[in-house]
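Partial view: only certain chains, each at its native spot in the assembly.
Chain lettering (A and B) follows the sequence in which the chains are written, and residue indices restart at 1 in each chain.
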């Protein structure tokens, strides 16, 4: 059994981690920390876990996290950066669901997150946890940076095209819509039901934090800089991201075959038949990503549709997938739940 | 392995049955029938099942249902009544998720369902599949009538009070709200998103088909007729029923203790601490029922709150629970999924 600790489990990625880990056959939940909620039973905050998770939140310094085999950070950025070095030193494997170890460029990190990086050595070592790209490195990693939700969908959607070098990489467009849980379990007016329901809007058009993360990932694959316009939107759903990607073809290629081949052995990527339209609910509460490819009117613009659950493959599920890899388990262990529809 | 057939799997109880059975360790899905969809891959209709359910819908007469160990009817009423006798004869165990075998009184059946009953012998034998009341009979049954969604919530909520005989049984009130999936996957204007969203209404006030079912169940427990006013409502949610029950106390009793004792060994009933307010999402996609008890201002009116997922404990989950009992399996097998929150 892998002894697991969770730092900061009061948000949506936290409760989703708890749901997945409490049903994981090889995991023992050892501790969950929260400064503000110390003493509270986890199941008092999340009654869906009544009878299934019997832990209480504890003060971070009383959690004996260094006795764990693995620690997940489901915290605001800055926390993992501060606490990880000592834990890694103590032999604990780290999976950070926040952004602390995602951007390799220190200036970019400081620009987008407004704080300097304080664990640069660990940052060098950290592996970006997108198994479809970095599987082997993840297996050996001591610390994994779990990708952002949009970043996962957009990178996976562009990946085969960028690897194959068959599209104009200076003018990629990623139009994406996310459910409101993506904003987290924070008391903010903009996320209120009466604000977000029966409404649709773009946000962060001038610049979203997942933009440099996506560009870094695609550049690494492409071996060159890529140009990307990324416009996220808020849709009145709890969960789900649909990324609608646009790329101009520069070299003729059978796109359907390209994707089918690239993802043939990926347990969590479903390349749908040509002409499909993946719905976010078709992956609800599961770790699956569904992708469909279109070339409208036979023009030179490709449309790639990518559906994921932002809290699972976009956060907690991918984190568990990374844990499975880091501990030599079957990659799909504890992640085979069938999506909830309707 | 239990070889299972499903008759009529194109509705919401059908796809929910498929989700649960496809993940059930002791079940082999053998056949699923649909006259209108014969030939279609199940996963083309329900892409959430892609890679998990590889069956196609088949014509009823080609399904070899008599070779199954168990057959579930997820059909409009009338179908199970017609097909069950031959199957039972052939040694197949039947679980009917429709209403054909719920009402023991033939006149009541004809009154509410507008057709005469044509399998009255089997009706006599059929066991009403509410395990919390009929567990032992279910274990031995050849045919089980799976209760209605409202009927499950309302009966479980009143059960301890009626058994104990401590409330005015002539004036019970059941005010309940259901998500729209309760109306089924039927193309009807009233269930359209643009009609049901951002709206709330009562319906069936003059008389809902679950009324005689609830009254029959409670009368059996009480050993006398009960008076019940039942007002269902439609709430803009996909899943979930909350029943808010009102009963006038006639004998003093510690209600919290009464319920805690009555349901102490029930795996799917969670009696919450006094003062709680169960939310439907706390049981979303799970077979749990959560109950909380209130006596506002210390008056003589009790308020009992009951939350269930109408598609799970209110339909497919309870059906699997009944199957587990009928086949001597651990009652909770395949039904331990943690609710999806948020």
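Keep in mind that, in the parts below, a contact is a pair of C-beta atoms (placed from the backbone, for glycine too) under 8 Å apart; a residue touches a chain by one contact, two chains touch by 3 or more.
On a predicted model such as this, the values are computed, not experimentally measured, just so you know.
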Remark   = The full assembly in this file, of which 2 identical chains are displayed, is built from a number of copies equal to 4
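Keep this in mind: only the chains that are shown with their structure count from here on.
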Ask   = Centre to centre, by mean C-alpha position, how many angstrom separate subunit A and subunit B?
value = 36
Task = Spell out the residues on subunit A that touch subunit B in their complex, using ranges where they run on.
result = 12, 15, 19, 22-23, 46-52, 181, 185, 197-198, 238-239, 270, 272, 276, 278-279, 281-286, 290, 311, 336-342
